[in-house]
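For this depiction, one protein chain was excluded, whereas all remaining protein chains were kept in their positions.
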Amino acid sequence: MAGKRGRITIISRRRAPVGAPPGTLYTDPTVAPPPLDLLAFDSAGLDETPDATLEDVKAALDTGKTVWLDVGGVGNADYVGRIGALFGLDPLALEDVMNLHQRPKVEDFAKYTYIVVHMLAGESLVAKEQFSVFLGRNFVLTFQETPVDCLEAVRDRLRRAKGHIREAGADYLAYAIIDAIVDAYFPLIEKLGDRLEGLEDLIAADPRSHHINELHVIKRELLAAKRSLWPSREVMAALRDEDNEFISKNTRHYLRDTHDHVMQLIDIVETYRELATGLLDLYLSSLSNRMNEVMKVLTIIATIFIPLSFLAGVWGMNFSPDASPLNMPELRWAYGYPAALGLMLTVAVGLLGWFKWKRWF
Amino acid sequence: MAGKRGRITIISRRRAPVGAPPGTLYTDPTVAPPPLDLLAFDSAGLDETPDATLEDVKAALDTGKTVWLDVGGVGNADYVGRIGALFGLDPLALEDVMNLHQRPKVEDFAKYTYIVVHMLAGESLVAKEQFSVFLGRNFVLTFQETPVDCLEAVRDRLRRAKGHIREAGADYLAYAIIDAIVDAYFPLIEKLGDRLEGLEDLIAADPRSHHINELHVIKRELLAAKRSLWPSREVMAALRDEDNEFISKNTRHYLRDTHDHVMQLIDIVETYRELATGLLDLYLSSLSNRMNEVMKVLTIIATIFIPLSFLAGVWGMNFSPDASPLNMPELRWAYGYPAALGLMLTVAVGLLGWFKWKRWF
Amino acid sequence: MAGKRGRITIISRRRAPVGAPPGTLYTDPTVAPPPLDLLAFDSAGLDETPDATLEDVKAALDTGKTVWLDVGGVGNADYVGRIGALFGLDPLALEDVMNLHQRPKVEDFAKYTYIVVHMLAGESLVAKEQFSVFLGRNFVLTFQETPVDCLEAVRDRLRRAKGHIREAGADYLAYAIIDAIVDAYFPLIEKLGDRLEGLEDLIAADPRSHHINELHVIKRELLAAKRSLWPSREVMAALRDEDNEFISKNTRHYLRDTHDHVMQLIDIVETYRELATGLLDLYLSSLSNRMNEVMKVLTIIATIFIPLSFLAGVWGMNFSPDASPLNMPELRWAYGYPAALGLMLTVAVGLLGWFKWKRWF
Amino acid sequence: MAGKRGRITIISRRRAPVGAPPGTLYTDPTVAPPPLDLLAFDSAGLDETPDATLEDVKAALDTGKTVWLDVGGVGNADYVGRIGALFGLDPLALEDVMNLHQRPKVEDFAKYTYIVVHMLAGESLVAKEQFSVFLGRNFVLTFQETPVDCLEAVRDRLRRAKGHIREAGADYLAYAIIDAIVDAYFPLIEKLGDRLEGLEDLIAADPRSHHINELHVIKRELLAAKRSLWPSREVMAALRDEDNEFISKNTRHYLRDTHDHVMQLIDIVETYRELATGLLDLYLSSLSNRMNEVMKVLTIIATIFIPLSFLAGVWGMNFSPDASPLNMPELRWAYGYPAALGLMLTVAVGLLGWFKWKRWF
Partner (left out) sequence: MAGKRGRITIISRRRAPVGAPPGTLYTDPTVAPPPLDLLAFDSAGLDETPDATLEDVKAALDTGKTVWLDVGGVGNADYVGRIGALFGLDPLALEDVMNLHQRPKVEDFAKYTYIVVHMLAGESLVAKEQFSVFLGRNFVLTFQETPVDCLEAVRDRLRRAKGHIREAGADYLAYAIIDAIVDAYFPLIEKLGDRLEGLEDLIAADPRSHHINELHVIKRELLAAKRSLWPSREVMAALRDEDNEFISKNTRHYLRDTHDHVMQLIDIVETYRELATGLLDLYLSSLSNRMNEVMKVLTIIATIFIPLSFLAGVWGMNFSPDASPLNMPELRWAYGYPAALGLMLTVAVGLLGWFKWKRWF
C-alpha cells in the first residue's frame, strides 16, 4: 500500500470501473489464491488446518462445529467468489471485501452480519488493512489484505482454550477478533503520544525547522487514525445496541467494553490533535520571537555603526584644506582627532541610551 | 460554464427574473432542441432510438416497456416544456430542471420522484452539470446540460443485458445511472489526492511560491466536491430509507451501496481538506523558517563587518598627524597596521563567539 | 440606516426604553404617516388604491375580497397602532414591527400568522429593511421601512392576472411576496461572487494592499447575508411544515420551492465564505513569499558587498608605510591592486556559490 | 467584583470549602444584613416598604397580596437563611444564591420556581451580578449582589399601575423583571458595536498598535456576554415551553417575546464576534503589508547604494600608483572620475530597472 514516493498514502485505492454492474468480481489472474487458515472448534476440542483447501472448509462446516476461516488476501476475485459461494455471501458484500477503500461499517444480511474494520498493518497509523468479518450462526469468515495480522493471541486462546472462548460460539470469537484489532491501536497511539510530548519539550526549548516536519507527520498519523476510529465508533454502537440475531446478550456485554476502548482511542486522538495544534502555535510564536530578537540585534548594531561610519567617511574625504579655510579645517586642528572620536562615542552612547529607553534590550 | 477569465466558477448561474410566477418556462429561441436518446426495454429485448422525436417517445411509452429518455440539453424551455407535458411533469420541477443552480435533492410527486444530482463534466471537480432524474412507474427521464456524459457503461449493460438490469425495471435503472454518476467522482478525487500528496513531498522538501497557488486550486476543487457531496448524502439517505413507492425493496438494497460510496467520498474529501490545511501550515512554517535563516545570515555578516568597516573608516580619516601629536599618532606607529588588523580580528572572533553562544548557528 | 461614518452598520438600532411595558407604541410626532398601498382582488377583478386612507382599507376589508395593504413606513407609531387596531393585531407583534432589529421569524396568532423577513434595500447585502407580513384568512398586511421595494413584479402579476395569483387567495399572495424577497438575494450574491472570483485572480497574480480591504468588505457582506439567511431557513421550514391553518396545502407546495431557494442561498454564501477564507490564506502566503524574496535579494546583495567594502576600507586606511615595513607594505607592492581586486572577486564568487548551494536563488 | 489588578475578571469567585455538606450556609459576621425592599400589591393598590424587616415581610405575605421582596445583598448567610425559612426555600437553592458563579438556569421546586440570570452591573459587559428569582404562587423573591439595579422602571410601572402589571400577578411581575434585565444588554452591546465599527474604520485606514489592545478588550466583553446569553436562551426556552404551574398561559406569551430578545442578543454577539475575527485578520494583513513596504524601501535603497559605496571604497584605496603601472592607473587617467561616476550611475539605473521589472514599486 506504500506509495511510489516511499510514503504511505492516507487513502488507499482499487476500484471497479465506473458504471459496472454491482456485485461484479474482477479477476486478476496474476494473483495467487490466498492462504486459507481454518479453525473448527467446539467445547470438546479444536481442529486447526493451516493452508486449508475449499474442500476442507466445506467439510468443517458440515461437522456443526464453530468454524473460523481466515483468508489471507483478496486479490484473486475468482477465488474470493468461490469462498463467497461456499458461505452463501451476497455479491455486493464480496465487492466491498475486494474494494479496499471501505469505511468501517456493519451491514445486516439475512444469514450473516458483515463487518468492516481497519486493522493496523505496520508501525504507522497510516498503514492499515481492510479487515472484513462475516459473522454467521456458526462461522466467522475473515478476509485480510495480507496474511500478516495481530490475531495470533486470539488463535492461541483458542488453542489453549484460555478463557471461555471455545464454549462461547461464533459471536464471541468475532468479538475477540475485533477487540484484538481495536486494542492494537493503543501501543501505536501511545508511541505517537510519546513522540508528540517529546517534540513539545524540544520546541519549547529550541524550535528547529525539522520539528515542524515531524509535527506534520504526527498530525498526518492522527488524521489517519481519526479516519478509522470515528466510523468504528458507529460500528461498535451498532453491534452493541442493535437487535442483531447473531450476537448473544452476553457477547453484547463484552462489546460494550470494546466500544469503550474505541471511545478512549477517539478521545486520545482528539486530545493529541489539539495538542499538536497548540504545538504549532508554540512553534510559530517561538520562531517569531527569535526573528524579532535577531532583527533587534541587527538593528542595534547597524543603527549605531552606520552613523559612525558616515562620520568617519566624512573625515576621510579629500577636500583640499589648501584651497580655502572652509575646506575641512578640522583636519588640521590640533584636537581634531580626539574631538572626532569623542563625537562618535557620544553618538553611540546616545543611541544605546535611546534603545534602552525603548526597552529593546 | 467556464467563466470569462478562463477559470471555472464554483457557482453556476442562470435564473428567472425576480418576482416571476413559479413554474414559468423561459424560451431562449436561439437554442436548438436538445438531442433525445431513447431506450425502451423489457426482459425480452431492447429498442434503442438515438435522436428520437417526441412521437417516438410517446410510442415507446405506450408499448408498456420500461423507457429511458435521456435529454441532452435544457436550454430550449419550449421543448423541455413539451417533454414535461408528455410525461405529466409539474411546472415547478421543470423550472428546477432549467435553473442550473440546484443543490442535489429528492422531491416526491404523485406520479414520479424527482432527483437532482451533480454530474462531473470534465477533468476538474469544479466543472459539474446538473443532472435531473424523473423516476416513474415505468420510465426514467433524465436531463443533462450537454449530451456528453459518463453513462455509456450503463447503456452498454442495457444493450448487452449484462447483470439483471433489463429485468429489474425503472428503479434499478435509475439506481444504475446515479451509481455511475457517483462512482465517476472516485478517479478525479483520487487524482486530486495524488496531486495533494505529491505537493506534500515538495513542500516538505523545498517550499516554493507556486506551491501555494497549486494548493489553493486543490482546496477550491475540494470545496466544490464538498458542495456536491454533502447534499448528495441526504439524497441517498432519502432514496434508501423513505417510503418511496417507486423504489423496490431490492433496489433499496443496492442504493445502500451507493449511499456507502457517497459516504466514502465525503470521508475522503474531508480528509484531504484537513490534509490541505495541514499543508498550508507546513508551508507557512517552512517559509518562516527560511526567512529566519536568511535573516540570521544577513545579521551575522552585517553585524560582524559593520564594526570592522567602521574601524577601517576611522583609520582612513585624514586628520593631519602633523598638526598635533594627538591627531592619529597610530598611523605613524611602527606596529599600527598589524595592531589594527589584530583588533579587527579580535572583534570578529568575539562577535562570532557571541553568536555561537546565542546558538544562532 | 447608513451609519454616521458613511458606512452601513451591520446591526440596525431603534428600541423602546429598558423596563417599559411590553406592547407599548412610541409615537415620534415628527414622522409623517406612511403611504398606504391598497390592493383588493378576487378572481373577478382587482381594485388598486394608491395612497389609501384607513377608511379605504376598512371598506376594502368589508367587501370580502382578498386585501393586500402595504404600509411604506413604521416610524409613526400612532398610525401603525391604528392600522393594527383595524386588523385586530396584537400589541406585542406591533412592537416587533417597529423595533427594527428583529431576526426573521414566524409567530402564530389566533387570527393571523406574523412573519418577519429581511428585504434587501440597495446594492449591498448589508443594507436591509425589516419586512413584516401579517397573513390572515383574507388579507395580507405588509410593513416596510421605506416605500421602496422589489415587489413591483408581484403587483404586476396581480394587475395582469398573470399565473393564478388572483384566484389563489391570501396565502399564495404572501408566498409570492416572500418568494420575490428571497429571489432578490440571488443577483446581489452572484455579483458578490463575481467580485470574489475576480479578486481571486488578482491576488493569485499579484497581491496588493487594497485587495485585503476589498476582501474584508466582501466578507462583511457575506456575514450580513448569513445573518439574514440562516433564520430565514427556519422561517421557510416552519411555514412549509407547520400545521398553519392560513396556508393551504397547495401553497405549501410552492413554499417548498422557496425553502429550496433559501437553502441554495445559504449554500452559496457558505461556499463563498470558505472561498474568502482560502483567499485570505492565499494573500498572506503570497505576501510572506514576497517578503521572503525581498529579504533574500537584500541579504545576497548586502552579504556580498559588505565584506568587499570592508576590504576596500582596509586598503583605504592611512597607516604610514614610511613608519615601518609592517605598515601596509601591500600598498607599494607592484601587484597589490590586481591582487586586491582578485581577492575581492574570489570572496564574491565564493559567497555566490554558497548561496547557490543553499538554494537561495 | 473588580480584580486586584484593576481589571474585571471574567469569572467571579466565592465558594464553600471542598467536601462540605450541601446546603450549608456560611455566615460572614462582618457583613451587614442586606436592605430589604418590599412591595405588596393587588389590583386595588400597592404598599411599598423600603428597608423592611422580616416581620414586615411576614405580615405582607399574610395579607394575600402579591409580594415582591428584593434583597440587596447575599453576603450575610445567616440573614439569607432566615429569609429562606420565611419563604420555605430549599437549602440547596439558597447555597446557589450565595455562591456567585452560577450559570443562568431554571429549577423547579414543589412550591416555587428558582431562576438565575446575570444582571449587568456597570458600563462593561464583563461586570455582572448574579440575580436570583424565586417565583411562587403569590410572591416574587429576588436576590441581588448589591442594592443597585436596572429595575427602577419596573417599580415605577407598579407604582403608577402602568400597563396591567398590578392585575397580572406574580408570574407577570417575574417576567417584567427578567425582561428588564435582558433589555439592559441592548444599549451596552450597541455601544460595543459602535466601538467595533469605529475601530474597523481606523484599522482599514491606518492600523496602530493600540487598536489591537482595544480589539482584545472588545472580544473579551463579547466573550463575557456570550457566557451569560447562551445559557439564558435555555432559561427562556424552559420558562416559555415547560409545564410550569407558576406561569400562566398569558405570561408565557410575553416570555416568548423575551426569548426573542435573547435570541437577537445572541445573534448580534455572534455577528460581532465574527466581525472582530475579521478585523484581526485585516489588522494582521495590513501590518504585513506595511512591513513589506518598509522592507522594500530598505532593500531598494540599500541594494542600490551598497554596490556604489563599494566602488567608491575601491577608488579610495591607497595602493601606490608609483609602485607599478598595475596599481590603480585609473586614478591618474584624465577621464577617471567622470568614468567612475558614469559607471556608478549605470549600476544604479540598472538596479532600478531590475526592481521595476520585478514590480517592486
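A few notes on this one:
Letters A, B, C and D mark the chains in the order given here, with residues in each chain numbered from 1 onward.
Here is the rule we use: a contact is a pair of C-beta atoms (placed from the backbone, for glycine too) under 8 Å apart; a residue touches a chain by one contact, two chains touch by 3 or more.
Since the model is a prediction, treat every value here as computed from it, not as a measurement.
By the touch rule given at the top, the unshown chain touches A, D in the complete complex. Per the touch definition above, the residue from A:100, A:314 or A:352 contacting the chain not shown is A:314. Across D:92, D:148 or D:349, the residue that sits in touch with the chain not pictured is D:92. When the omitted chain is restored, the residue from A:183, A:214 or A:234 that touches it is A:183. Mapped onto chain A, the interface with the missing chain covers residues 150-154, 156-157, 162-163, 165, 176, 179-180, 183-184, 186-187, 190, 193, 197-198, 200-201, 204, 253-254, 256-257, 260, 263-264, 267-268, 271-272, 274-275, 278, 281-282, 284-286, 288-289, 291-293, 295-296, 298-299, 302-303, 306-307, 309-310, 313-314, 316-320, 322-324, 326-328, 359-360.
As for the chain not pictured, it touches chain D at residues 3, 5, 7, 9-11, 13, 15, 17-22, 24, 92, 95-96, 101-103, 105, 107, 206, 209, 212-213, 216, 219-220, 223, 227, 231, 280, 283-284, 287-288, 290-291, 294-295, 297-298, 301-302, 305-306, 308-309, 312-313, 315-318, 328, 330-338, 340-341, 344.
Here, only the chains that are shown with their structure count from here on.
Both chain C and chain D are touched by no common chain.
One simple way to say how far apart two chains are is to compare their mean CA positions; for chain A and chain D this gives 40 Å. Under the contact definition stated at the top, the residues of chain B that touch 2 or more other chains are 284, 288, 291, 295, 298, 302, 306, 309, 313, 316-318, 328.
If you sketch which chains touch which, the chains link end to end in a single open path, with no loop closing it. Pairwise chain contacts present here: A-B, B-C, C-D [touch as defined].
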